[in-house]
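Supplied in structure tokens, the structure appears directly below.
A single protein chain has been omitted from the complex, and every remaining protein chain is retained in its original position.
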Amino acid sequence: MPPIIETQGLSKRFGSHQALDRIDLRIEPGTIGLLGPNGAGKSTLIRCLLQLDENDTGRASLLGQDIDAHGREVRKRVGYAPEQDCHIPGMAGCEYVTYCAQLSGLPFAAARQRAHEMLDFVGMGQERYRLVETYSTGMKQRIKIAQAIVHDPELVFLDEPTNGLDPEGQAHILDLIGRIWKESGISVVLSSHLLPDVDRICEQIVILARGRVVVHDRLQELKRRRQPVAELSVQAGVPELIEAFSRNGWSSELLSNGRIRVAHGQESLNPMIAFLGERRIAPIEIKASPNALQEFFLQAVRDQGATP
Amino acid sequence: MSIRAHDYEHWRGTSTSIWRRRWTIMSYGMRLCLRSKLLRGIFAIAWVSALSVVAFHFLIGQLLSTDSALASFVANTFGRKAKAILDGVTAWILLYPEITVDGLFRITLSLLSLLYVTLCCLAVALFVPKLISQDLSSRAILIYNSKALTRTDYLAGKFGIVFVLLGGIMIAPLAFVWFASNILSPDWSFFWHGFSALLRAMAAGVVTVLCLSVLALAVSSLARKSGAATALWIVLWLVTGFVAEAASRVLPWGRCLSPINCLREVTRGLFDLRGVMESARASLPFFESLLKSLPSKAAVAVESVPGGAWMPVLFLAGFLGISILAINKRISNE
Partner (left out) sequence: MSAVIQATELSCFYGLVLGLNNVTFTIGPGITGLVGPNGAGKSTLIKLVTGQIRPSSGRLTVFGEEPWNNPGVLGSIGYCPEHEHVHQDLKPVDWLRSLAALSGVPRGETLQRSELALTAVGLSREHWKKRIGTYSKGMRQRVKLAQALLHRPGLVILDEPMNGLDPMGRHEIGDILRGLQRSGVHILISSHILDELEALCGSFLMLNWGRAVAGGSHQEIHADASRLPEQVVIRTDRPEDVVEYLRSAGLLRGYYLEEDRAVVWVRHAERFYAEWTGLLGGCPARIFEVQSRATTLSGLFEKVNS
């Protein structure tokens, strides 16, 4: 399959701040998590790819087309939900999404039809007939996603789509984003600070730090590279269990949330479960490397900081 | 029928052309602007005044054609003397139609144009925040730019909004007045004699609407808040007008400090009323003595600026250049 995003030496500078520093990327279709600390260049990268900001040097192509030569045609096949709150004033929800579809080149009749389909898809009911200005944060996030996919793009960029939502809203939006790729085959680039969300949805991970690509790999691969740890939670007998683990050669510690973290060094949890089974200990729950992505992220960004 | 889930479906169809997309921006913007009752009021004033000018032309035409009901009514009411005067004027017009018909059109259309410049300024004050300012404050520009549009397409659409709205206030009524008056006139050969007046009116209309459009877009792109955009426009229109008026007493080119003043000067220059008077004085009998007692105000105004009509044009070009730079800077920064 051809790559959906390809960049060569993409750089962008704002005054003295090097926002993007020679980015070379080749990303396959799928769900991509774009991670990085604040100011690492995540939003700038997306904005440069969409030509919202002009890149200083380097080349980039989306879906096999060069953005400098075919910017307008490329954007017809790409959707974007910005991080900031944005809307076109004076429009009701369905009018807004229809208008966005028309701007992307759909004829009015098709635009109107698809707008309602997409509003159904993102789970909006009668609110679609209200002015966008009056929407709650959750509704605004949903309509941003609807306008990003209304023209049936092949690639969609979502910049912090769960910001400012309560847990219920977050879960809904995440479910929705997962469905975009699974049901429609639209590749999704998700930029987020919430690593567990990215962990749940994305197959590929790109980590930026100081304007550079620090990591680009499949999530499975990244997890495989981590030293296997498990976290488990038991009703009682924590000191005894820690003692038993250390006799087995596994180091463990008690976390602030009452769970025990064990470095067991095994590929799966089966040996650990067998070990616990022999001792008739049944933890409430057990997870393999629950924070793998977070730990990997912190490691990668720190390494980058150490070697400027 | 089987149960069908409302799942995602792909869209297969040919997309519309870029002109169609620009038209979408334009038509939505126009609908948004026309929601304002005041703006519709301004449209009404523009067209009612156009209709009254047509009626005025029609009355004059009827007075001068010998066999019209109006002419015979005048003759019956005011007696032979009035009838004789009318006959004299008719003969005069038929002798020199290229000067008299053209002159009449130029005078009425130029007065109408000056009214329309003011109406246009008022209209711009009403819709200027809705052009770009609101898009800046709600970050709608981000949405436009992430679609299959460039900044030029966006500006083309926005420019279309102002151009069409102001065109409906100025260009269309001017053209309407000319055509309607000619159709209602007693002699259709006047079409040829008044043609230069039409060209002058259209030139004045296009220049005014074009310049006001660019200025309006610039003002709209400079302000983020609706109130600020309106205020900025009023400053540009009225305050610079006063300043220019004051400056003109000290500096010979002071009047050109206000872009709206420049537009008025250019409009006057295009209609060239002084030229009308001079050719009338040169070729029409009795006219010279008439003019001596009536010093033409228009002629005085044109003479007061050194460099003639070119000074306001230069200033206007400067204002437009600055505006285009400002728009460019503001839009590309978003």
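We just call them A and B in the order they show up, numbering each chain from 1.
Definition applied: a residue touches a chain if its C-beta (ideal position, glycine included) is under 8 Å from a C-beta of that chain, and two chains touch if they have at least 3 such contacts.
From a predicted model like this one, the values you see are computed outputs, not experimental measurements.
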item: Left-out chain, listing which of the shown chains it touches; value: A
item: Which of A:Ser16, A:Gln126 or A:Ser256 contacts the chain that the document leaves out; value: A:Ser256
item: Interface with the undisplayed chain - residues on subunit A; value: 35-40, 165-168, 170-171, 193-196, 233-235, 255-259, 267-270, 273-274, 276-278, 280-288, 290-291, 294, 297-298, 301
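Just so we're on the same page, only the chains that are shown with their structure count from here on.
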item: Subunit A and subunit B: spacing of chain centres that average the CA atoms, whole Å; value: 53
item: Subunit A residues within the subunit B interface of the complex; value: 50-52, 54, 71-73, 75-76, 78-80, 82, 84-90, 99-100, 102-107, 110, 114, 117, 120-121, 133, 147, 151-152, 179-180, 183-184
item: Residue ranges of subunit B touching subunit A (in the complex, touch as defined); value: 6-11, 13, 15-16, 18, 20-21, 24-25, 28, 32, 35, 130, 134-135, 137-140, 142-150, 153, 332, 334
